[in-house]
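Each remark here refers to the structure printed beneath this line.
Shown here: the complex without one of its protein chains, the others still in place.
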Amino acid sequence: MILNRETLINLVLAALLLAVPLAANALGQPFYITLATRIAILALAATGLNLALGLGGLVSFGHAAFFGLGGYVAGILAAHAFSGDPLLFGLSGTKQMWVIWIVAVVLSALVGLAIGAISLRTSGVYFIMITLAFAQMVYYFAISWPPYGGEDGLSILVRNQFPGVNTMRPLTFFLICYVILLLGVGLFALIRASRFGSALQAARQNEVRVATVGIEPYRIRLTGFVISAMITGLAGALFADLNRFVSPSMLSWHMSGELIVLIILGGTGRLFGPLAGAALYVAFEYALGGLTERWQFFLGLILLAVVLFARGGLLGLLAGKARHG
Amino acid sequence: MVEPVLEISNLVKNFGALRATDGVTLDLRPGEIHALIGPNGAGKSTLIHQICGTLRQDSGTIRFAGRDIGAQTGAERARLGLGRTFQVSSIAPEFSALRNVMLAVQAKQGSSFRFFKPVMRDRGLVDTAMTMLERVGLTARARIPAAELSHGERRQLEIAMALALRSQAFLLDEPMAGMGPEGSKSLTRFLDTLRREAPILLVEHDMDAVFALADRISVLVYGRIIATGTVEEIRRDPAVRAAYLGDHA
Amino acid sequence: MTVALAFEQLLNGLQLGVMLFLMAAGLTLIFGVMGLINLAHGSLYMVGAFACAAVAAWTGSFWIGLVASLVAAAAAGAIVELVVIRRLYDRNHLDQVLATFALILIFSEGTRWLFGSFPLYLDIPPLLQGALTLPGGTEYPVYRLAIIAAGAVVAFGLHMLISRTRLGMRIRAGESDREMIGALGVDIRTLYTVVFALGAALAGFAGAMVGAIQSVQVGMGEPVLILAFVVIVIGGIGSIKGALLGALLVGVTDTMGRFLLPKLMVLFVPPAQAGMIGAAAASMLIYIVMAVILAVKPRGLFPAAHA
Amino acid sequence: EPLKIGMITTLSGGGAGLGIDTRDGFMLAIKNSGNKDITVVTEDDAQKPELAVQIADKMIQSDQVDVLTGIVWSNLLMAVAPGAVAQGKFYVSTNAAPAQLAGVNCNRLYFNAAYQNDNLHEAMGEYANKGFKKMFILAPNYPAGKDSLTGFKRYYKGELVSEVYTQVGQTDYAAEIAQMRASGADGIFVFLPGGMGIAFMKQFAQSGVKIPVMGPGFSFSQDVLPAIGDAALGAKASGQWAPDFDNPASKKFLADFRKEYNRLPSIYAVQAYDAAQLILSAASRASVKDADAFRAELLKADIQSPRGKFKFNTNQHPIQDIYLTEVVKQDGVLTNKTVEKIFADHGDAYAKDCKI
Partner (left out) sequence: MLLDVSKIEAFYGASQALFGVDLSVAEGEAVALMGRNGMGKTTTIRAICNMNPPRIGTVRLGGMDLRGKRPHHVARLGIGLVPEGRRCFPNLTVHENLVAAARPGKWTLERVNGLFPRLQERHAQMARSLSGGEQQMLAIGRALMTNPRLLILDEATEGLAPVVRQDIWKAIRRLKADGLSILVVDKTLSELLPVADRCVILENGRSAWSGKAAELTTELQDRYLGV
């Protein structure tokens, strides 16, 4: 296969994301590992959303619900494991990441199924708003529900464990996140090229056409939405472990908005769009935040410049228009 | 008499006070091209929409391939073998012509819930789609995004998609519209061969094509069929001349 | 609980509804009719409030401040349209999301840069101070009645503008096919700048009016943004009537929810928790209502005939 | 001996006023000390917990700070403090003081220089016992709001006619005000921080309801008073400090602050000023590298606080006097006047749970 430009850029991005923490580790600058981990996790969350939004055209303004759900799964299971109090049905909490991941993914799928089943009756802006409505319900619930900290959130005192490694080491945890990100992106790539992906993308472009060839757009979209929720939920669990803390702000509409922004910034529907977007956003947030207290002003200007002058986001700028074979 | 493939009886559709189809009864027999003509706004497209399930009829029945499909969704009817084209082309604009057709092929071949195998590496899918494009003469344009196709080419693409569904019946809503004289002629020839595959309900204002192709013609005026008959009968029918043909005959 | 109190709460709900409509009015124009996703609506609202507060403090007159709020917001709107939005009409909706998200950051920090980090003082004008005794004996603040009046006037004016004037037709036509309306000889570019500025001015007007009874501070536009979208979407995009009714529904639901749900919860849980649980339910209520409405009527309560 | 302090506070968005007063009060003390060994790095958390965590990580791992401080909000503090102390850093809180960190989850490296969240509400509860038979109490529906009403109820002995929780970020209070009017209460206690309080007070003033309003000090502090305007006149509040305090430290602080920043300081500035004084005093006598020694010096609280008396409880939270203040207008400027002392040497209810 010939390397086209986008593939090349993608490889460079993936390599960079790996190289920076390795270098930081060697130089004894663990903070940059943390930063890279954050990028990887946000990119994973956005990759999930990208499946719904980029491929399916389902602009979910409520993906923070899944992100936060994943986060709370990690937080709550860990808290119960710590305190020893049993959870529902006498089950106990756990500090094993992989168990947490499975629970987060399954719960996200279920919640995604419920939200999607109702939301997908609407379309366009109505869809944006109904997904927002669901996320807001979860948000307000979390804020005012005392057992798990309400607005104060929930601390995970010690990062959850993964068999055979020490997750408290920043580099180890980064590598876990990095591998999961690559798996997520790989899944995205497979799905995009598959029959299901074709149908999903076609449903975005022309719903009537899809129905006319005999494919139910609703089912395709619902499936896409659920898969998307699962990936974002998993990212949420990782995010909680990164911060060792989970709070309703993971569920807020700002978070949903930020995920959307990451995608557009990187390039909607592009394989590595979320990663490019997350890297750019986090890097600017970090760099500007250190420079000036007016950093949000300049962040705004930069985002604006990207929309106005880089059509199709960062990848659009670097790799040109997306092709659909 | 052979069993009709498609049988519509007493189909009624109201838009508020407007009765767009007013008790239409019509059938489509194997191997035939049944033309449906009528003035603008007579309800032809509305009728097609109801048959395909894009619109739900208020009353009346639609039988297709021996069963009542009046309650099924559009997608289900398509899977049963109703292939259609739209009066205004309806395609997935970002996909290439090829992937548009592949979408139809994959729908025909079975489930769209396959998540891992890349479609472009699926020879069966690609080759079948290419065959369809070849049949409508779009081979050279296969890799062009559908948005960049000219008007006429999009119409051909739609037909290729209907073909790919291996439909039991074709419902074509003004396929000639926007085709140049040459295009119309070749499409006419093409439809003439297509009828061997499945019967066609043809809505068309291009009378040259209709007269050349139709086995039977029904004339819809204000939501009602006012006449059904052979080309000659219809050409001679004074009511049809007044309502529709004018001095074209 | 007395009947009089329940009645007063209903009135409060309606009043909140009209206030929400006023806050959503500019967005109805920009988003509902022009079809532009403008996340910076809340920022324009904030600009109006700040302009009013600053000018009122400087001149001592709320009314001059109010005029200033219109001018400042309209100017901000026009600049935003000319510099940013204009380039995005033929783009994906998502680009509008990103651009206007960026504008929120710029506006918020820009405002803080200009006015500092502390909330500003803005009081209602002496003319509208005090309370009025309504039939039935309830006292009701005059200013709130003034907001109701302003909301009603804006609703009526917008409705006429959109559905009865050629300008309205052209805006709607531009929404569905900008190129075509241009090809028919309408200078849609300038028209859209003007309409955007008008929408911005309405946002600014609401900011000044409502700001006088709230806190004039950076970030004040954010809750407004979400509520305004909720209101418009519940009502049905593109319809002024829908937006108004949507706003009233949200206002009454929210007020009555806040008022009644804690009382209702007492029946099920100990009173100490009833307040909290009731309040939690109340804060979720409008979103629940919205989700139910959209699930049943996917295009809102009153889908605009022309949307 | 060099000492590096990381200040994470809110410098942008709606809550920026609090963060700016925090920073300014803190830096004033640093500047006054003339201590050149101390460096302070400041960053904006934009009031987002995740961002605060990121900055804390950066300050600890990259900037190698020794002490963290500055967070205004409880939920951000809960995100940052446990992790920071787990990594062996001191945290000195300038404001936020959630119950958890005062009680079971207290930590040797965590100090609070402000108060415990409940303190001011407790004081109002105590004050309300005198002359208010029926109280209407109200707070937003989130942990700080619940703590507030819990604190109030801990001391208030009269009848509660109503206990209302509002939505976080609510801007319209017509419904609640109507309930107040109808409740028959003779006093109202509200805890509505920031913009919520401003909106409430303005709307309350217009409603024509004449029941006296009281609240915790920061509801009528200098950052919000100008925005509320005359609607705040007469409101009673509780505080550990008011600008009219008649002690040399307070006078100096007030004069220095006004000279430096040309405005009146709020309570946040005082708290941060004291936090800085505490760190300075400890740093002048012990090395921060020797955590035990540094901690011991901090615990001595050997500073001249504008608040007057100030010492640490066993849970490393303040024991201090709490006063009743009233909003008055002086020379055309709204400010708080001290009325009386409510509590002397007041600690908090959670210290007993703290096992250090």
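Note that the chains take the letters A, B, C and D in the order they are written out, and that residue 1 is the start of every chain.
The definition used in the following text is that contacts are C-beta pairs under 8 Å (C-beta built on N, C-alpha and C of every residue); 3 or more make two chains touch, one makes a residue touch a chain.
Keep in mind that what you see is a predicted model, and the values were worked out from it rather than measured.
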Shown chains that the omitted chain touches within the full complex: B, C
Per the touch definition above, residue among C:186, C:201, C:231 or C:276 touching the missing chain: C:186
Of B:166, B:205 or B:224, the one touching the omitted chain in the full complex: B:205
Given B:4, B:81, B:183 or B:199, the one touching the chain that is not displayed: B:183
Per the touch definition above, residue among C:169, C:194, C:264 or C:288 touching the missing chain: C:169
Interface with the unshown chain - residue positions in chain B: 15, 37-45, 87-88, 148, 150-153, 174, 177-185, 205, 207, 243-248
On chain C, residues whose C-beta touches the chain left out of the figure: 166, 169-170, 172-173, 175-177, 179-189, 238, 304-307
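Definition applied: only the chains that are shown with their structure count from here on.
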For chain A paired with chain B, centre-to-centre distance based on mean C-alpha positions, whole Å: 43
Whole-Å gap between the CA centroids of chain B and chain D: 74
CA centroid of chain A to CA centroid of chain D, Å: 36
Multi-chain contact sites of chain A, meaning residues that touch two or more partners: 140, 143-144, 146, 294, 296
Every chain pair in contact, whichever chains are involved: A-B, A-C, A-D, C-D
Chain A - residues contacting chain D, complex: 29-32, 34-35, 38, 140, 143-144, 146, 149-153, 155, 157, 239, 243-245, 247, 249-250, 254, 285-286, 289-290, 293-296
Residue ranges of chain B touching chain A (in the complex, touch as defined): 52, 54, 73-76, 78-79, 84, 86, 90-96, 98-100, 102-104, 106-108, 111-120, 122, 125, 145, 161, 164-165
In the complex, chain A residues that touch chain B: 190-191, 193-199, 201-202, 205-206, 208-217, 220, 223, 324-325
